[in-house]
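Only a single protein chain was left out; the remaining protein chains are all shown in position.
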Amino acid sequence: MITSQQYLDRIAKMRPNIYVDGEVIGRDHPLVLKASQIIQSTFDLAEDPEYSKWLKTTSHISGQEISRFTHIHQSVEDLLLKQEMTRKLCNRSGGCVYRCMGCDAMNALSVTTKNIDLKYGTDYHDRFLKYLAYFQENDLVGCAAQTDAKGNRSLRPAEQPDPDAYLHVVERRADGVVVRGAKLHNTMAPYADEIIALPTRALKKNEGDYAIAFAIPADTEGIYLIGRKAFSQSREEGLEAPYTKLGSIESFTVFDNVFIPNERIFLDGQTEFGSELAMLFALYHRHSYCGCKPGVGDVMYGLTALLADYNGVEKTSHTREKLAEIASVVELVFAAGVAASVKSRKAPSGTQIPNSIYCNVGRRHAGHNVYHEYDILCDIAGGLPATLPLSKEYNSPVVGDFVRKYTKRREGVSAENQYRAYNMASDILNGDVGAALLVAGVHGGGSPIMEDIAILGTYDTEGKKKLARYLAGIKE
Amino acid sequence: MITSQQYLDRIAKMRPNIYVDGEVIGRDHPLVLKASQIIQSTFDLAEDPEYSKWLKTTSHISGQEISRFTHIHQSVEDLLLKQEMTRKLCNRSGGCVYRCMGCDAMNALSVTTKNIDLKYGTDYHDRFLKYLAYFQENDLVGCAAQTDAKGNRSLRPAEQPDPDAYLHVVERRADGVVVRGAKLHNTMAPYADEIIALPTRALKKNEGDYAIAFAIPADTEGIYLIGRKAFSQSREEGLEAPYTKLGSIESFTVFDNVFIPNERIFLDGQTEFGSELAMLFALYHRHSYCGCKPGVGDVMYGLTALLADYNGVEKTSHTREKLAEIASVVELVFAAGVAASVKSRKAPSGTQIPNSIYCNVGRRHAGHNVYHEYDILCDIAGGLPATLPLSKEYNSPVVGDFVRKYTKRREGVSAENQYRAYNMASDILNGDVGAALLVAGVHGGGSPIMEDIAILGTYDTEGKKKLARYLAGIKE
Amino acid sequence: MITSQQYLDRIAKMRPNIYVDGEVIGRDHPLVLKASQIIQSTFDLAEDPEYSKWLKTTSHISGQEISRFTHIHQSVEDLLLKQEMTRKLCNRSGGCVYRCMGCDAMNALSVTTKNIDLKYGTDYHDRFLKYLAYFQENDLVGCAAQTDAKGNRSLRPAEQPDPDAYLHVVERRADGVVVRGAKLHNTMAPYADEIIALPTRALKKNEGDYAIAFAIPADTEGIYLIGRKAFSQSREEGLEAPYTKLGSIESFTVFDNVFIPNERIFLDGQTEFGSELAMLFALYHRHSYCGCKPGVGDVMYGLTALLADYNGVEKTSHTREKLAEIASVVELVFAAGVAASVKSRKAPSGTQIPNSIYCNVGRRHAGHNVYHEYDILCDIAGGLPATLPLSKEYNSPVVGDFVRKYTKRREGVSAENQYRAYNMASDILNGDVGAALLVAGVHGGGSPIMEDIAILGTYDTEGKKKLARYLAGIKE
Partner (left out) sequence: MITSQQYLDRIAKMRPNIYVDGEVIGRDHPLVLKASQIIQSTFDLAEDPEYSKWLKTTSHISGQEISRFTHIHQSVEDLLLKQEMTRKLCNRSGGCVYRCMGCDAMNALSVTTKNIDLKYGTDYHDRFLKYLAYFQENDLVGCAAQTDAKGNRSLRPAEQPDPDAYLHVVERRADGVVVRGAKLHNTMAPYADEIIALPTRALKKNEGDYAIAFAIPADTEGIYLIGRKAFSQSREEGLEAPYTKLGSIESFTVFDNVFIPNERIFLDGQTEFGSELAMLFALYHRHSYCGCKPGVGDVMYGLTALLADYNGVEKTSHTREKLAEIASVVELVFAAGVAASVKSRKAPSGTQIPNSIYCNVGRRHAGHNVYHEYDILCDIAGGLPATLPLSKEYNSPVVGDFVRKYTKRREGVSAENQYRAYNMASDILNGDVGAALLVAGVHGGGSPIMEDIAILGTYDTEGKKKLARYLAGIKE
């Protein structure tokens, strides 16, 4: 396991291929240092006794101590710990922990590479295990790249006017393949070590070139990380807060004829496993959501309660009902993750796979309620998050006293604390980070309708119709 | 363990004190035989290999084989099995299983009697264990009587103009106490062996007479069971179905100066434990709901899917979205029960207590959605459940052919099967049993607002405010 | 205009063709007298000064005073008055007024018969006007029969294995046509003078035999009214109440080779007008819903507030929020009807047609919320509606005093009044009439999805996309 400084030093050496604000920058740019703070904390907190129980574990292949973010889940307990770790870290970041995607992708690969081999006698799983050893030993940060550009959504990959609408193999060589296409919505790709690319959907027999999965350094020739920042509004010194560390650079990742060597290819052409892999990654990621969404929800609950307290209305029925509503969403989603862990199963590879129905109902409930949670915070906070004067006015010798005087609420709470609480509400409700989390809350790990599809695809509908037929007295 | 016939023979001997349809009837009356069918099945199915795994267990006090309905939960596994048992039995009844209340009350008593003794050096727990031995050995059916008449709901028990608005002790004797009052909403009291009475709310120091809990045969002198039937519309022979076995007689139970001997008193005067006991029964009952509501939801899902199938619209987006919605409610509630079991704790008495937050968010979600589930069934079924001709018309030599001809839907489904499916929808949406289950779905085990209160009462609000303060940079 | 007695005398003479409870009965049967009470009141109240302003109007063809239920709307004012009349009458019945369907069907026919003539030079409108004169002069009660049996819902009328799945012409003669099929969900058909049959959906060119509309006496040879009753639970004398007058016999109406004379045919074969007529009837009926749903909602609101008042909790936040929710549904639906009236247009026939978008959003909102309103009543009422002892127990010399004692709530409200209020809640939440209204609330006048279809079919989607393009700076 490495330190955050080692991580920063490592990525600083990478080829500059991040395009943002009209420039191309490297990983030593202040923007990257700022955006990667939460990732950095995943290294730092591993040594913090309050967190190490969750952040450290033992590799089932090397027996070495590793970060849980690089671990392949071996048991129910592993799944429960991962879910708790995610919640605890999101409690501390106030938003995303950003590092689960790579972990989820690795777990999905661990299952599918084995399944392909079992059917086709290939050696993907060995390749994967070698890569895993490297990944664990170096405590790598992986970015899962799944969502393709997709072009016309009513057409399949092979039917698109532009064949690059879905990432695909454009050339096969003895030592590897060349791929072209783009993967969208890659949070933290600009400060990941590796990009792990996976198919985004079920594929047909004739779509073999689209059934491609691999892992590759993020600065590989031909990769362009087109970035978009999301940070909280900057504050004058003295008014900063841990919440403002939250932020990211999203990437629109282009693969412009990128060569992937054989040892980094984990699926190539077995279309039925393309589908399996896409579903498995989504499944692991939805399980992560059953940890992170409650983690963020805890903060939403806490901030709502804090503002209500500061305003002197914490005990009103109206406030209490709203708090119960947030608590209910938070704990139902978490309960779904617990049930998914408890009702998990072991794959042939030995990897523990969480229950699909519970992961999906949990993620679905989270996604259906994320705008609702913001609505509640907005309702209780009142209009001030949108109109709160910023830190320059707070510190102004002319109007600063007014700002402090008129943001004061009940006795016993200082103007600064009141202002800080509102500033955080403002960052959530009216800032770039809050908005990015909201969109991620709806679409990350699968848009709400994807969960409906996943649920109905695996639910025992016939068994339940049978119950109804029995009760109705229908003999068939 | 006994057979359903032994149960029926036993209750047939009880004093007739059921007032219904303007008569007083005994437990050998056809109405009672009919209403107790589901209770009877809890004896019969214990011997059915498909169910015995759940229905049979071993007494932790006698080591004998007993019904799980008389068991005191000793482990996480016990709680999980009880939840599954409830779901499985509700799958088979299509509604309530009616026998969990007694079990939930016994479990609550097992905890609180010990806790009182630990504080006051009393012997309630011994009394309870003797009663438990008798209860298990005889495979008794218990009815939990909790909800008092309450009078003016804005007044406390001791403030009511009529002191009997809450059940209370009116006389104390050397060998026991005399109680007066009423308990409302006692499903299946008319065919229970025993009534287990518990306080309904938190009590103040001066309300000691209201802090009373006991178990007593349901035909004890002074008890009046004022009944109200809820059965499905009767059908002509040949059109009956298992679903029509579902039904009950609800009781408005009056205690008119009833003597309770000392050995049957499990709480008397310790007001703080009155509150604990009320909460614990509600908690166990809400845990039961996390099994039964999914069990009934499975049937709602199955019937909705079956009608959609018969109508030829099962694959439409509109239907699929509604099915996903039911599945999501069903499995989130079940997941909450699983998490409550997994995160349970052991009481000093050795009894396993499910986690309060998860039981409450599960029950709350069920209660918030029960009308919604009916709405979905109604939506997909169309108007026919309300206007379906009844069985006399179905069998009529004049118009029967018309009924069959015009209720036919897609090819491959007989008119009778179609009719049967709609008849069941009609029983649910337009019948007395369906309506009773709907009201129970909202209020049974606690009205929706009670779960809000329970959640906020135990939720770590301060811990979450601390998270918000940390993130906002507030030092206090 | 006639009296209710004249109406009863008139229908008493009709051929007995109502099949219910295993019998065939005539309109002089006590069941019909009971079921027709609300219809009777539409005659009686016309003479009541509190209602005559709405119930009486002047025929635009004869200049005579007529019932508004037989009127063809000529102006915005007419539409507003009809909406208000419906609300007022539903306030008084507590549920449906049952007579609007005939009125809505006549208005739809008034428009479409003219439109057919304008296109084809036919004489349907003259036929219609003659029929209208007869209808108005005799103050007839019409039942609109629209919903066909439909068979497999994924097939069109002409594709059904059984051609009778949709009502259609099976023979054409010089003096008329013979029809066969069935119309479902015909509330009050058993005590209507006339059945007005309309197509239920859009039709294709080759479905001319299904494009048939006519009006015919309800006892015409070949018509079978297969009935299903929905009444409140009967009460012992002294406990009856106006609410228990509400009730109906629903009809599953079979047309077994029924001859329709030419003068009673208003559409025959012009398939494009079949669609128009189906839509127009639905439109008028949805406008009626914007009056009746608020009317019933007023009663739901009033009863919820009354029970809260009796329980001493009327001023709690929880109650107030629920009341605001009902009020909001009620008044938004009513507002939609007002806007539909104000933004109405005149048809070539001179008939005023309400605005389609407003009628549809109003009806949709009502349908989406009807289960929600019951949920609120159930929530505030508590469990008692399901378990309230019935009138025989209330009047029992043995247990009657107990019932009264323990249903008492706050001081100042007699036990009887409290009991009466709960009895009404019980009829709504746990009775046949309440359930029938609930299903009608979802499906009457069109199931919720039908309103979505109607809205998107007429909404200016292109105009709104144009706004978005303009704002986005897209030039096309």
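Here the chain labels run A, B and C in written order, and each chain numbers its own residues starting at 1.
Convention: contacts are C-beta pairs under 8 Å (C-beta built on N, C-alpha and C of every residue); 3 or more make two chains touch, one makes a residue touch a chain.
It should be emphasised that the depicted structure is a prediction, and the values quoted were computed from it without experimental measurement.
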Output for the hidden chain's shown neighbours is A, B, C
From C:Val361, C:Ile380 or C:Ala436, the answer for touching the chain not displayed is C:Val361
Missing-chain contact among C:Phe231, C:Tyr301, C:Tyr374 or C:Tyr406 belongs to C:Tyr301
From C:Ala339, C:Leu384 or C:Ala435, the answer for touching the chain not displayed is C:Ala339
Had the left-out chain been drawn, it would touch subunit A at residues 19-22, 24, 147, 149-155, 161-162, 164-165, 182, 184-186, 224, 226-228, 230, 250-252, 254, 256, 311-313, 318, 371-372, 374-375, 378-379, 382-390, 392-393, 396, 398-399, 402-403, 405-411, 429-432, 434-436, 438-440, 442-444, 447-449
Logged for subunit B, residues touching the omitted partner chain are 316-318, 321
Across the whole complex, the chain not displayed is touched by subunit C residues 91-92, 94, 239-243, 298-299, 301-303, 305-306, 309, 320-321, 323-324, 327-328, 331-332, 334-336, 338-340, 342-343, 357-358, 361-362, 364-365, 417, 420-421, 423-424, 451-452, 455-456, 459, 461, 463-474, 476
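To be clear about the criterion, only the chains that are shown with their structure count from here on.
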Interface of copies subunit B and subunit C: same or different residues on the two sides (over or under half shared)? same
Dist(centroid_CA(subunit A), centroid_CA(subunit B)) in Å evaluates to 41
Cα centroid separation, subunit A vs subunit C, in Å, comes to 52
Chain-centre distance (mean CA atoms) for subunit B and subunit C, in whole Å, is 38
Where subunit A touches two or more other chains simultaneously, the residues are 321
